[in-house]
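Encoded as C-alpha cells, the structure appears first; notes follow it.
Every protein chain except one is present and positioned as in the full complex.
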Amino acid sequence: MLLESKENLTIDKEEFKPLIVAFCCNWCSYAGADLAGTSRLNYPANIRIIKVPCSCRVNPNFVLRAFQNGADGVVIAGCHPGDCHYSTGNYFARRRLTLFTSLLNYIGIESERLKVDWISAAEANKFATVMNDVLEKVHKLGPNRKLRDVRWKR
Amino acid sequence: MEEMISKMKKIAYEDLSTKKVDRVIGFGKGDFIYEANPIFISNLEEVDLLVWDLFCVNNLSKYLINELKNYQKIGIFLKGCDSLGFNQLVKDNKVDPDNVIVYGVPCEGMIDPNKLSKKNLLKDLRYLRRVDEKLIIVTKQGEKELIAKDYEYDKCLKCKHPNPVVYSELLESNTLRNSILTDDFEEVDRIEDMNSEERYEYWSEQFSKCIRCYACRNICPVCSCDKCIFDNLDIGVSGKAKVDSEDQFFHIVRAYHVAGRCVDCGECSRVCPESIAIDKLNRKIIKDITEIYGEYDAGLNPSKSSVLVNYKLEDFDPFETSKGGK
Amino acid sequence: MKKITEEKLPELYSHISQNHDLFVPIDQDDSVNFSLWKDGANVNFDVLKTNTSPKKYIFPQCETFFNFKSEGKKLTIERIKSEEKPYVVFGVRPCDAKSFRLLDNVFLSEPMDRLYEEKRNRGIIVSMGCNEPEDTCFCNSFSILPNSIQEGVDVFTLKLGNKIFWEAISENGVELTNKLSDLLDDVTEGDLKEIEIAKSQVNEKVKELPFSNIDPNEINRDLNELFQSKIWDEISKSCIGCGSCTFVCPTCHCYDIQDYDGNKSGERYRCWDSCMYSEFTLMAHGNPRTTQKERFRQRFMHKLVYYPNNFDEYACVGCGRCVGKCPVNMNITKVIRKLGGENQ
Partner (left out) sequence: MSCGCNDHIDPLIPQIAVVKSIRSDTNDVSTFRVEKPEGGKCFDFKPGQCAMVSVPPIGEAIFSITSSPTETEFMEFSIKRCGKVTEFLHNLEVDTEIGVRGPYGNNFPVNEELIGKDLLFIAGGIGLAPLRSVINYVMDNRKDYGKVDIVYGARTSGDLVHRNEIFANWPAGMNTNVHLTVDREEEGWEGNVGFVPNYVKDLKFDTNKVALVCGPPIMIKYVLLGLEELGFKKDQVYTTLELKMKCGIGKCGRCNIGDKYVCKDGPVFRCDEIQQLPDEY
C-alpha cells in the first residue's frame, strides 16, 4: 500500500538511469550549466534543467511534484549568497530551503536526493561536479519510491 | 470557574450595553457537560449563555476574520494559546487589532473528553471540577479524584503560555498554572532517531489515514489565505484522489506553509478525526528554527516579522560546499 | 440461530477470509476503524462508532473507473475491470446498515450506478446489534432500534458477554452460515431468553439517552419556509467549513469526478466531496453558494428535507459520528432542535 508494488522495485541496478531535476537560477547556475556545456565538461545527460528566475522562486510544491512525477533526485542551484541578481532572493531561499530540506529529511526522504548548492555563472566545473556527485549518490541509493505517485507513468 | 463566568458576563454585558463592542465571541455550553461551543452574542439577553469551564478548548480568534466583515467592534475571550493565534492574525494583516477588544482569560489546561472516555469516565458524567492538580469528577458511581494532568489535552501538557500574551482586559490576574519554560521536543527527537526508511514508513502511515476533510487547515489560526491552493482547482495542485502521494503532498505543504508562523496551539491535531500526528510536523519546523535561528516567537510580537520573511547575512548555511575551479 | 464464543472468533475470521476479504473493526493506534482482517489483528467490538463508516466498502473515498490515453487525435478509454473477490463486512451496526439502504436509494435508482452496484452485490453484510448505546447515539430518532435487523443485512449478530449469536437473514447469509457450520453451535432455550432480555433492556436504555427527545418528524417540512429561516445565519456561524462531518457520515453521498494526467496515460476517478467546501458548486461563471451559511444550509436541508422529499426517509441514521468529530461541536442534533424537531 505504502510503497510502489514490489515488481517495480526490482529494476536492475545496471539499467537504472536516475532522473534528476535541477532548478537553476537564470542569472548564475543556468549560465553555469551553459558554460559547462560550451566548455565540453562532462555532466550527465539525465539531468533535466528547469530555469527559474531566482532560487527563491522554487516553491516546495515544485520539489514535491518532481518527486511525485518521477524524479529520483532534485537539485536547486542559485547564486552564491551575496551575489543575488535581486540582491536578497537567495538569502530568503537559504532560510526556506534549510527548513524544507530538513523537513523532507524528517519525512524520510534521503537527504542525498535533494541537493541545494550555490553555483555562479563562472563555475562550470562546480556545476559539473555537483551534478555528477548528485547522480552518483542517487545511483547508489537506487530508484526513488518515496513520495512517488503510483499513477504517473515515466 | 463560577467567579470567572460572572466576570465574563459582567464585562460582556457592560461593553455591549455601552456599545464599546457590538459583538462578543465567547463560549457557550453544549449538549453535554464535556462540551463547550463558540457562541456569538449581539443581544444583551444572550450574555447569560456565556460559560467558562474545562472544555473551552476552541481557539476563537479565527472567527474574527469573518465576523469583522459584519461588525465594527468585537470583544473576544482568548486564552493564552488563542492570543498567540490572534497576534499572528494581526501580523498577517487579517485582523485589525483596533477593532478588537481582547478579554484575556488565564487558562489552567483543558480536559480532553476522549481521555475521559478511554477510562470509561465520560458516560454518566455529572459534574467535574479542577482543584489545582486534581480533577474531581462525579459520575453515577460517585465522586472520584483524579490527577488532572492525565486527562488534559496533549497540547495543554506542553503549554508555554497559559496566560494571554495580549489583551485589552485581563479577567484574572494571577497565573493559574506554571508554564513550561524549556521545550524538549522529545516527540520530535524520537522520530529523528529513526532511520529514513522508518521515518518514511511512519509518516506514510500517518498520512494515509487522512480523509482530506481539511479540518486541520480550517481550524488553524494562521491558515488564513483567502483562497487556499487546495481549494483552487485551476492551479492544478489540488488532487482530490485518495492516493498516498496526494496525502503526503497536502501534509507537507500545509506544514511548510505555516512554517515560522505556526503558534503551536495544537488545534490541528486536536480536531483531526483520524488522529494524525500533525503537530509533530509543525514542531519539527519549530525545533529547527529554534536551533538555527534562535528562540521561536511566532505570535508573541505582532510587529516582529517571522523567520521566513527575514534573513541575516551571517545565517547558517548548510549548503555551502567548496568552490569549484573555473 | 447459531452461536459462537468469543475465543473461537479468530478461527471464524480465518475461515471467512479464505474466500472473502474480511473487514472488521480493528483497534489500531488508539482508534477503531473497519480494516482488512489479518491474523493477529486487534478486533474491537466494544466501540460502537468506528472512526469512519463502513460505507467506504460500497462507496470508496476514491475509485478510478477508467483509464484513458490520448495520442495525437486518438482517444482510447479503457474501463477498469472490477475485482471479483467477494467481501464480508462484519460488525456493521444497525444504523450503518440502514445507511446502506439510504445510499441504495440514490445509487441504485435509474440510471443505476454500476460502480456502486457491483460493489454492493459483491459484499456480505454481517450486522451486529448494540447493547450499550453511547451518549451521542440517536438512532432511535430515526426509528432505528439498536438491535434491529435492518433490511438488506445478510447476517445479524448480537454479542452478549463472550457469546456471539449468529442469525442468517438472506440467502447469501445462509450460504455463509453453512460454510461456517463447523464453528457455530446451536442455541439453547436459555440463550434465546437472554437475547430477549438484552433486547428489551437496550430499548429501555435508548429512551434514557441525552438525544432521545430529538424527533425530526416534529420539523415543519415546508421547504421554502425552512430555506428562508433566519436560524441558518445563527447556527452556521461557528461552522469552519471543513468536511469532517461529511466524510465520517455514513449517508453522505456527494462525489466529485476528476481526471489525473499521468503523463503517458491518465485516469478518471471519482472521490468523496463535501458540500461544505467552497469550491463544491463553483462554476466558470460563478457560484450559487458563496457563503458558509448557504453551504451549511444545503447539507442539513438535504438530510432533513430534500432527501425525504425524494425518498420518504431522512438521510441521517443517528450514528452520532459527526457529534463526536465536529471541531466546533456544531452538528445535526443542534440543527434539528433549532428547526423544532424536539419532543417535549
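We call the chains A, B and C, going by the order they appear; numbering starts again at 1 in every chain.
The working rule: a contact is a pair of C-beta atoms (placed from the backbone, for glycine too) under 8 Å apart; a residue touches a chain by one contact, two chains touch by 3 or more.
Remember, it's a predicted structure, so these values are computed and weren't measured experimentally.
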For the unseen chain, which displayed partners does it touch in the full complex? C
Answer key for C:Y13, C:F34 or C:Y255 versus the chain not shown reads C:Y255
Which listed residue, C:D96, C:D113 or C:E167, touches the chain dropped from view? C:D113
Take the complete complex as the reference. Which residues in chain C touch the chain that isn't displayed? 65-66, 68, 70, 73-79, 106-107, 109, 111-115, 223-224, 227-228, 253-261, 266, 268, 270, 273, 275, 280-285, 288-289, 294, 298, 301-302, 305-307, 309-310
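The criterion applied here is as follows: only the chains that are shown with their structure count from here on.
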Have a look at which chains touch which and call the overall pattern line, ring, star, complete or other. complete
Comparing A-B against B-C, which pair counts more contacting C-beta pairs? A-B
Mind checking the centre-to-centre distance between chain A and chain C? Centres are C-alpha means, answer in whole Å. 45
Using CA atom averages as chain centres, what separation in Å is found between chain B and chain C? 31
Rounded Å distance, chain A centre to chain B centre (Cα mean): 36
For chain C, which residues are shared contacts with two or more other chains? 260
Of all residues in chain B, the ones touching two or more other chains: 241, 243
Okay, in this complex, where on chain C does chain A touch? 260, 262-265, 267
With touch defined as at the start, can you tell me which chain A residues reach chain B in the complex? 1-3, 60-61, 64-65, 68, 81-82, 88, 91-92, 94-110, 116-118, 122-130, 146-151
Chain B residues touching chain A - in the complex, by the definition given at the top: 188, 191-192, 196-205, 208, 229, 237, 241, 243-246, 248-249, 252-253, 255-256, 259-260, 281, 284-285, 288-289, 292-293, 307-313, 315-321, 323-326
